[in-house]
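Removed: one protein chain of the complex. Kept in place: all other protein chains.
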Amino acid sequence: MRVGLLTGGGDVPGLNAAIRAVVKRGEGEHGHSMVGFRNGWRGLADGDVMPLTRSHIRNVLPTGGTLLGTARYHPHAEDGGMDAVLATLEAERIEALICIGGDGTLHAASKVAEAGVRIVAIPKTIDNDVWGTDRSIGFDTAVTIATEAVDRIHTTAESHNRVMIVEVMGRHAGWIAATSGIAGGAELVLAPEEPFDIDRVVKFLRHRHRAHASFSIIVVAEGAVPAEGTSMDYETRLGPFGEIVAGAIGERLGAELSERTGFDTRVTVLGHVQRGGTPTPSDRILGSRFGVAAVDAVTAGSSAVMTALHGDDVVLVDLAEVAGKIKQVPADLLGVAAALA
Amino acid sequence: MRVGLLTGGGDVPGLNAAIRAVVKRGEGEHGHSMVGFRNGWRGLADGDVMPLTRSHIRNVLPTGGTLLGTARYHPHAEDGGMDAVLATLEAERIEALICIGGDGTLHAASKVAEAGVRIVAIPKTIDNDVWGTDRSIGFDTAVTIATEAVDRIHTTAESHNRVMIVEVMGRHAGWIAATSGIAGGAELVLAPEEPFDIDRVVKFLRHRHRAHASFSIIVVAEGAVPAEGTSMDYETRLGPFGEIVAGAIGERLGAELSERTGFDTRVTVLGHVQRGGTPTPSDRILGSRFGVAAVDAVTAGSSAVMTALHGDDVVLVDLAEVAGKIKQVPADLLGVAAALA
Amino acid sequence: MRVGLLTGGGDVPGLNAAIRAVVKRGEGEHGHSMVGFRNGWRGLADGDVMPLTRSHIRNVLPTGGTLLGTARYHPHAEDGGMDAVLATLEAERIEALICIGGDGTLHAASKVAEAGVRIVAIPKTIDNDVWGTDRSIGFDTAVTIATEAVDRIHTTAESHNRVMIVEVMGRHAGWIAATSGIAGGAELVLAPEEPFDIDRVVKFLRHRHRAHASFSIIVVAEGAVPAEGTSMDYETRLGPFGEIVAGAIGERLGAELSERTGFDTRVTVLGHVQRGGTPTPSDRILGSRFGVAAVDAVTAGSSAVMTALHGDDVVLVDLAEVAGKIKQVPADLLGVAAALA
Partner (left out) sequence: MRVGLLTGGGDVPGLNAAIRAVVKRGEGEHGHSMVGFRNGWRGLADGDVMPLTRSHIRNVLPTGGTLLGTARYHPHAEDGGMDAVLATLEAERIEALICIGGDGTLHAASKVAEAGVRIVAIPKTIDNDVWGTDRSIGFDTAVTIATEAVDRIHTTAESHNRVMIVEVMGRHAGWIAATSGIAGGAELVLAPEEPFDIDRVVKFLRHRHRAHASFSIIVVAEGAVPAEGTSMDYETRLGPFGEIVAGAIGERLGAELSERTGFDTRVTVLGHVQRGGTPTPSDRILGSRFGVAAVDAVTAGSSAVMTALHGDDVVLVDLAEVAGKIKQVPADLLGVAAALA
């Protein structure tokens, strides 16, 4: 059986662990012939293929990024994109496709599945907002990096009596903000799930600094916004792919707080470091388990499903139930962040 | 309300996050008066108390160990132990007790609950073998440390063409071995769940070294044993607390493999470093969530329950269902380790 | 003997190691009475004192920041500043002063020494540009953090075929840029020591991307500037303390390269994370050695000197020879960065 593999969307740590697992298991246990497509869906549309054998996956387990390359390209959104994808699959005699990606890739996968292709998806996103799975590949590493940053910012905040704002990723969900905020002991977490009131933030800081402390750390997700009708103007700025522009809310919030409170306020925008480097053990294990499960699933004839983590178990869920939904941070987790401020 | 708190058994990273959460939430939200007992159940029996206020938990979130101290002492196993515990609780007018520990502490907690004390337990163990919860505090950090060690051993193994054995913790369950083995890309994982056949290990190594590789890494849990009737003599050696003696199986296995295969074989016993140092974000978050849930539970009148992680949710489970059981590694996870060798 | 201690300027990892060493050695070996001034020279001017005993330095060795607090305040530059400093020293009967800081603090120290105060300085700056010493406290940790960031950026650059710009600290000297550039394998290092020609940067990138690679990493110090007469406009932007504004050159360079080359270009400004968190062993050791040497020096009657690292030895150098000079990166080290691009 010839099985194709691609990684789409932004790169995250743990992709190579998944690729390695797919290849080792596919070739070793099932005897499949594995084929990789370079640079995501674009490579599939363009017929940019590479063989994937054991020699390609040597020593990649602890590495970040994706050895296949990736791109932000969605075939169903491009003129002739779907036809090109189907043509490549036929030309390369691919009997099943495994695609690793976030919401864009899952959406593309469900479209390709509708066209009759046997396809299994593996969820990855540092935002952790894929519906239907407890965790997506890359999230644990991102949280680890963000927490490290909050730890580091902490000592500067304390030494200089400052309000330090750390902007982390999270366009539609505040998973990184909530978890790194709890883990790093931030005083305040601002997430897309709960639009904030700048007046209450100001009041909180004033009260805290008057009462007992001389510094504060605020972790803000890039997708956080002021609540409607509150006294701060801000509109989410969008980039070429409809993504939220990094830094905008952090800088805006910093300027506002500095002016309103008079406290020495600094902003750090973590940016791309959150998605790079050596994956944590947790992301390597998740990638490995998802990779094994995905290739087992296509071999068994499954299609239009996604591997998912439910508790300690890896299961398959229907793509149709997942695509287009956003998994936000539940109120009780945001509550823990607030309770421990 | 006066609420007591203790940590029992071996120390693990993340205990201070849990203590901090109990105190912040108990004092801040519920207005409780918090009291700590030093050095676990022994301190409770001896009346060794300390106040626990916000000033005691400053800056402890990223630290390992337990600010309360701990000891291996179980009141129900000591003459007069239970009476001493009850006497202290009365003398200190403690209305509810929160205890953080592993199987020994959970057992003690269920005994103390039977004596009429309101008690909520929080599970911690780097072995991750507490029944009824997906994760216990300390496990994620231990896996991270063990994986780092396997990564480091990897480069030496490869550079010198050696068989490297890494012995990790895990008396009755091979969670650390299986997960650090998968994350570190070990060739073989030996766990208590599946007694091993040394002849098959030898055959596997010979085949691998003949076929394509010049080195191998074996991760072995301290509680791993040869299968009955197989050709290697070894009996688990026990220490003063009935614990398995670290290093025994690693050294034994190393000697056996060196002799039988002639390969240059080295053994590393990770030991105490696995349970120390800065907790990972995951352990800080788990400790924080369990701490909040435990103090909310005693406040609401719950007793004889344990906080537990089920998927993304923190829930309460009955101590009676948990105590005395061991959660072992499921076959499918051991299967992933084997599949990716 | 009563010995005063303060930390001035920006906080860096390793300050607490130095404070600990001064106190342990001063109290333990010499029997001094140690007094701390809060928030740097401002605290000395304001008489903001705290006792410094062994209990204050417990567990601070692995922590970042400074337990004394710090501020950007220079007595010789403030009206009445010097008088206030001398008045506090007399009121507190301080016989010798140890001050830990960068160029501003060293300058202040030499002024205070001229006024007859026995004073020994310890150099700290993540920029590593203090004259007269191979290393200053904080530099090694900053390089480690910056290299980690470059490592992480690397995987994203490669996966997405991007030009990634990482802006690191270094106002007047490019030590962090050169060393993290070498350690992280950057393609280009831009430092204040060698003003750059944007046309050559563009040519280099085009050549590299045409020839063999699809991505590039540029590490740029915040104080880097285009050479006079070259085709890019940019003037260093200065903040309230005359410091270079973080992010300005990174953003400017990114916009320019994106426009001129058409390559997908992203900018990461590391900012405050570079100066926080757990100090590396190297910074803890340097802080410890400098602390011991400084308190030994004041005890022996030395004044107007600075502790310095020369090779493997800690020595004393005259403040007069040091203050006001900038130690820049030697051409041969910048040459190594260029040679390995």
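Order as written gives the chain letters A, B and C; numbering starts at 1 within each chain.
The definition used in the following text is that a contact is a pair of C-beta atoms (placed from the backbone, for glycine too) under 8 Å apart; a residue touches a chain by one contact, two chains touch by 3 or more.
The structure displayed is predicted, hence computed values, not measured ones.
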Original post:
Hey, which of B:G4, B:G36, B:G64 or B:P226 is the one touching the hidden chain?
Top reply: B:G64
Subject >> Option from C:E29, C:E259 or C:D318 whose C-beta touches the chain left out >> reply: C:E29
Subject >> Of C:T7, C:S110, C:S136 or C:S288, the one touching the omitted chain in the full complex >> reply: C:S288
Original post:
Of the residues B:R2, B:R93, B:H160 or B:K325, which one touches the chain left out of the display?
Top reply: B:H160
Original post:
When the complex is taken as a whole, what residues of subunit B touch the one chain not shown?
Top reply: 10-11, 13, 39, 63-66, 69-71, 145, 148-149, 151-156, 158-161, 164, 266, 268-273, 275-278
**OP:** Name, in rising order, the residues on subunit C that touch the hidden chain in the full complex.
**Re:** 20-21, 24-25, 28-29, 61-62, 134, 140, 143-144, 147, 151, 179-180, 182-185, 280-282, 284-285, 288-289, 292, 310-312, 314, 330, 332-333, 336, 339-340
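Following the convention adopted for this analysis, only the chains that are shown with their structure count from here on.
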**OP:** State which chain is most central when centres are taken as means of Cα atoms.
**Re:** A
Original post:
Expressed in ° and rounded to a multiple of 5, what is the rotation angle of the C-alpha superposition of subunit A on subunit B?
Top reply: 180
**OP:** Starting from the mean Cα coordinates of subunit B and subunit C, work out the distance between those two points in Å.
**Re:** 41
Original post:
How many angstrom between the C-alpha centroids of subunit B and subunit A?
Top reply: 30
Subject >> subunit A-subunit C separation of Cα centroids, rounded to whole Å >> reply: 34
Subject >> Where subunit C touches two or more other chains, by residue >> reply: 63, 278
